[in-house]
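Quick one: the structure is below, questions incoming.
A protein chain is absent from this complex, but the other protein chains hold their places.
Chain IDs A, B and C follow the sequence of writing; residue 1 opens each chain.
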Amino acid sequence: MSARVSPLREPWVDGGKTLARITEDVCAPLERGPAPSWYWGLGASLTALLIGKIVVVHQIWTGIGTWGLNKTVGWSWDITNFVFWVGIGHAGTLISAILFLFRQKWRTSINRAAEAMTIFAVMCAGLFPLIHMGRPWLAYWVFPYPNELGPLWVNFRSPLLWDVFAISTYFIISATFWYVGLWPDLATVRDRSQGLRKKIFGVLSLGWDGSHRSWSRYETMYLLLAGLATPLVFSVHTIVSFDFATSVIPGWHTTIFPPYFVCGAIFSGFAMVMTLMIIARKVMRFEEYITLRHIDAMCKITLLTSMIVALAYGTELFMAWYSGNPYEQFAFLNRIYGPYRAGYALMVFCNVLVPQALWFKAVRRNPLWVFPISILINVGMWLERFVIITVSLHRDYLPSSWTMYYPTYVEIGTFLGSFGLFFTCFFLFCRFLPMIACSEVKAISTFAQENRETPRG
Amino acid sequence: MADRDFLVGVFVCEQDLLAATHAAREAGFKIHDAYTPYPVHGMDEAMALPKTLLPRLCFLFGAAGLLLAVLFQCWVGLIDWPMNIGGKSFGARPALIPIAFELTVLFAGLGTVISFLVLRRLFPGREPECAGLGASDASFVLAFATPETEQLRGTLNRLLLERGAKSVREASSR
Amino acid sequence: MKLGLLILVFASGPLRAEEDGGDFQRYAAMFQQKCAKCHTVGLGDRVGPDLKGVSKRRERKWILDFIRKPGDFLDSDKTAMELLKKFNKVRMDELNLNEADAAGLLDYIDAASEGPVGPQDLELPEPDPYARLSMPDEHRGILIGFAATAAGLLALAAVLFQFGFVRIAAIAAILSLASGYWANGGRRDHRVFSRQQGYAPEQPLAFSHAKHAGTLQIACLYCHYAAERSDAAGVPPLKVCMNCHKDVKRPKEDPNGVGEREIKKIVDAWERRADPAEKGIQWVRVHDLPDYAFFSHRVHVGNNVKCQECHGPVQTMERMRQAAPLTMGWCVECHRRPPSEAPAHWKRAGATLDCAVCHR
Partner (left out) sequence: MNSERDDIEAQDRRDLVRRGSFLKGMAASFAALSGGGCVFRPPEGKVVPLMEQPAGVFPGETLWYATTCGACTASCGALVKVRDGRPIKLEGNPEHPLSRGGLCARGQASVLDLYDSHRLRFPLLDGKEASWAALDAFVSERLNGVAVLSETIVSPTLRFAVERFLKKFPGSRLVEYDSLSASAILDAHARTHGVRTLPAYHLGKARVIVSFDADFLGSWISPVEFTKDWSPNRQPEREWDTMSWHAQFESRLSVTGANADLRVPLRPSEQYETLRQIGLAVASLVFWKGPKPPAGEPSSLNAAAVSDTAGQLARAAGRSLVLSGSPDAATQCLVNWINAMLGNYGETLVLDPAGLQKRGSETEFDRLLGDLEKGAVKGVVVLSGNPVYDHPKGAELAKFLDSAKLSLSLSGRPDETAVRCRAVAPDHHPLESWSDAEAVSGVLSLSQPAIAPLYSTRAAIESLSLWAGEPMSALDALRGRWKKSVLPGADFERRWHEALRKGVVLSDVKNPKNLRFDGRVLERLSPNPLRSAEGGFELSAYASPVLGDGRQANNPWLQETPDPISKTAWGNYASFSPEDAAKLGIVEGRVVRLSAGAASIELPAQIQKGHARGVVSAALGYGRTHAGPVAANFPVQKMLPVEREELSGADLFPLTAYSSVRVESTGRMSAPAKTQTYDEMSDPITGRRRPMVQETTLQDYFKDATSGRGKAMEVGPSLWPAHDYPGPKWAMAIDLNVCTGCSSCVVACGLENNVPVVGKAEVRKSRDMHWMRIDRYYNENGETAFQPMLCQHCDNAPCETVCPVLATLHSSEGMNMQVYNRCVGTRYCANNCPYKVRRFNWFDYAHEDLTQNLALNPDITVRTRGVMEKCSFCVQRVQSAKADARAENRAVTDGEVRPACAQSCPADAIVFGDLNDPKSAVAKKLGDPRSYAVLSELGVGPSVFYMTKVRNKKV
């Protein structure tokens, strides 16, 4: 894909694989059947998904009142989870697109799984705006379609409507990007299989045959998609942050939100990729493809974004003080000293203090350290959204309306269910689709590089 | 695609493929296509492929999305049904930006992919060409329309074997 | 509870007493209210004689006295008694007119006798005022989307599994049934086919608006009198029917005896009215707006919007039918019509588009 790599650089795939060996390795999970741990994982995910499904059905049947919301706190876990999942959904396309544009070769081992993670995370995210509606069966009203009401369109000024466009565009483009990347590998699997699987993969691979005439245009298309997806990644969380930034509520009404949210999203997204990859490389035996060097690289990005997030926290506090706006000042003091202060403290601990450990190479290269850190970062990032959303709402302008919010089992179950959905999809993906971008790894494999012609002339 | 017969050379690495391609083209053979497990750089020049239309199409689709979004939002807000929403002007411009951006990306992205599929005539159920030669695994395949004469066939066969082909054989597009 | 909002049947515009058009309009309205159920001007005898040129046939004073005290005359005056005999002994109602009103009414009849100025000749709106509704129905849009998805899935299935025609047909049938059921399901604001435009259910009583509002030229507001005072137009109480039908037991022309049979239903119900078991005439509701849409008849009638503009050519309908779609799009079509395009007979043009006018 690019010019020869400097021999000083270590190769990104260990073990001196031949091309055929790479094919074997990548297709192995599909062909030899899953390990027992896969069944356990899927079983647990399906259980969580089922719990989520039951509580969501109960909630839609009975009403949003089954949640702990009230007249003052109209959003809490629902939108917290939404922003959380959208944030996670950032790393996938980011790894794929931006690292592609920056010619970061190490993306190839993880980009497929990261993109899949994006899609599943956006699915989980999309669930929440849908079920948080009082009348979700009317959700189609948010689309501007011709109707018999006048026609009555939608409110193009509403950040929530921007969300609708941003999230659905992001989902469609991410899914397309992922699917496009899958074609060569689908063809690989097709060519190795028989019977029904051959048929299915035959249809899915759209008749891809590795023709160079296709490859040539494919690369252009992939580059274009990457170029489009990169600003899209930034726009999505920017627009999600508009939900809050354009409002009038102290603690929400903040111009810093777009970059703050985007960095937070990348931060949490990379943490989630690390969580998944550390599990997957073990369970799917991909240690040679997803190497410690991959983890190390991701840790560096995580550390960087953690610093940016910490800067944002500081800036927020400074601006609240500097603005002289008493409501704004109180909103932030209330985060620190108010009834939800434990959440704020934990958030700072997880997002600012814990990642400092990643300054050390020994930590970065040790999955046993990185794994808990990545989990803590995700906890912290969930709390960040909770602190922004709920803690700003529960005490806003008029003290008469101040009140507390406590989640119910329905909200907790729904959150659990979203993890169930996410991991169920991810486990199925690992089992039934090539989890590593086979053709891309081949292109950067030692074999390919050693047998590459230096440009003539 | 119609049922056609090819003469194919199968290589084990891109280096040999590139060399064979150059040689064959210089020898005047018309290369049907090459089939590789990953995109081989240098093949464009080797096969003398023309520049693709895709970037221009991408731009056009993006522009269409942008135009549609802006015009539709303006039409709704200013002409079809102006409404006083939060005291803002009917055609408040900053509010147009997010959706205009999203639709630009959406149209450009989908348009590019669809253009690609149309240009390459890829669709669900299409039969891959030259399947079974391992091009999706580890082989690099160079395909020629089977030369008309036995002699040319022999020349090509030799040329390919000389350039490192693991094997040379007849194949059909189906 | 839900004692229902009864609705809507019609309102009539141009015949209001408070009109600016002065006496003529006032008495035109009064004629419609008080006389038109039995008399016409120039359209022939009905329950009572045709009044065209009546003041040429009889002395003005006699007529004025007669219409002010018909009861006395019918018992004593010779001419009146003869007329009574001629018209099946149907006695004229007491109209309780004062002198001025009686004179005004007679002036109106005279004027109406001269030419086509009677309310009978009021021009009706163009036959299809709602034809401009061009936007596709929202639900049809959904259905189309649904059908397209289904077709796509079928195509995929066909390619994938090379299904036989029969199986594909079966799937298509199931999908379309499901979508139809879904789209036409119980939710009233989602119904697509039921009770929409063109809905004309069979009624327990074969009441003909064509006969009453068309041939007999009875004013809409005579029966649906609430329409100019209240939001609801109301279905007339049986007493209103009995105003005429206490005398009219069979139509003039009634070849099949249908008229007589149907009139008997009213009379029977009326006579049994004290009986708690008598449930009255259970009309099937035709015009049924959703409960969240508030329509005010009095505002529209007061603005001279003709009944037919919403209810269609009722005077030609044998059985009542919902002529307009009564969708919100159809409502706002009029409401946002620029004043320059509004019909000239409306008092005010340029209605409001505020949501709260109908939804509150």
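Note that in this section contacts are C-beta pairs under 8 Å (C-beta built on N, C-alpha and C of every residue); 3 or more make two chains touch, one makes a residue touch a chain.
Quick caveat, the model's predicted, so the values are computed rather than measured.
Engineer: Considering the entire complex, write down the shown chains that touch the omitted one.
Structural biologist: A, B, C
Engineer: Just one of A:T47, A:Q104 or A:S247 touches the chain that is missing; which is it?
Structural biologist: Missing-chain contact among the listed residues: A:S247.
Engineer: Quick one: say which of B:L49, B:A64 or B:I85 touches the chain that got left out.
Structural biologist: Touches the omitted chain: B:I85.
Engineer: Identify the residue among A:T18, A:S158 or A:S193 that touches the chain left out of the display.
Structural biologist: A:S158
Engineer: For a quick check of understanding: of C:L83, C:A206 or C:L238, which residue touches the chain that isn't displayed?
Structural biologist: C:L238
Engineer: In the full complex, which bits of subunit C touch the chain not displayed? Write them out.
Structural biologist: Contacting residues on subunit C, toward the hidden partner: 1-7, 18, 186-189, 195, 225-226, 229-232, 234-240, 269-270, 273, 276, 279-285, 288, 290-294, 296, 298-299, 302-303, 348, 352-357, 359-360.
Engineer: Mind listing the subunit B residues that contact the chain we can't see here?
Structural biologist: Considering the whole complex, subunit B reaches the absent chain at 83-89, 92.
Engineer: Residues of subunit A in contact with the chain that isn't shown?
Structural biologist: Touch with the absent chain occurs at residues 62-65, 68-72, 74-75, 129, 132-136, 138-139, 141-142, 152-155, 157-161, 164, 243, 246-249, 325-326, 329-330, 333-334, 337-338, 393, 395-404.
The rule is simple: only the chains that are shown with their structure count from here on.
Engineer: Where the CA atoms of subunit A average out and where those of subunit C average out, how many Å apart are those spots?
Structural biologist: Here the centre of subunit C sits 61 Å away from the centre of subunit A.
Engineer: For subunit B and subunit C, what's the span in angstrom between their mean Cα positions?
Structural biologist: One centre to the other, that is 67 Å.
Engineer: Among the residues of subunit C, pick out those that touch two or more other chains and give their numbers.
Structural biologist: Answer for subunit C, listing residues that touch two or more other chains: 159-160.
Engineer: Which positions in subunit B touch two or more other chains at once?
Structural biologist: 81, 124-125
Engineer: For the complex, give me every residue of subunit C touching subunit A.
Structural biologist: Listed in rising order, the residues are 135-139, 141-142, 159-160, 325, 327-330, 332.
Engineer: Which residues, counting only subunit B, touch subunit A once they are in their complex?
Structural biologist: 13-15, 18-19, 33-44, 47, 49, 52, 54-55, 58, 62, 72-73, 76-77, 80-81, 85-86, 88, 92, 95-96, 98-99, 101-103, 105-106, 108-110, 112-113, 116-117, 119-120, 122-132, 134-138, 141
Engineer: Subunit B touches which residues of subunit A in the complex?
Structural biologist: On the subunit A side, the touching residues are 1-2, 18-20, 23, 144, 150-153, 155-157, 159, 161-162, 165-166, 169, 172-173, 176-177, 180, 183-184, 187-188, 190-192, 202-221, 224-225, 228-229, 231-232, 235, 239, 242, 438-440, 442-443, 447-448, 451-453, 455-456.
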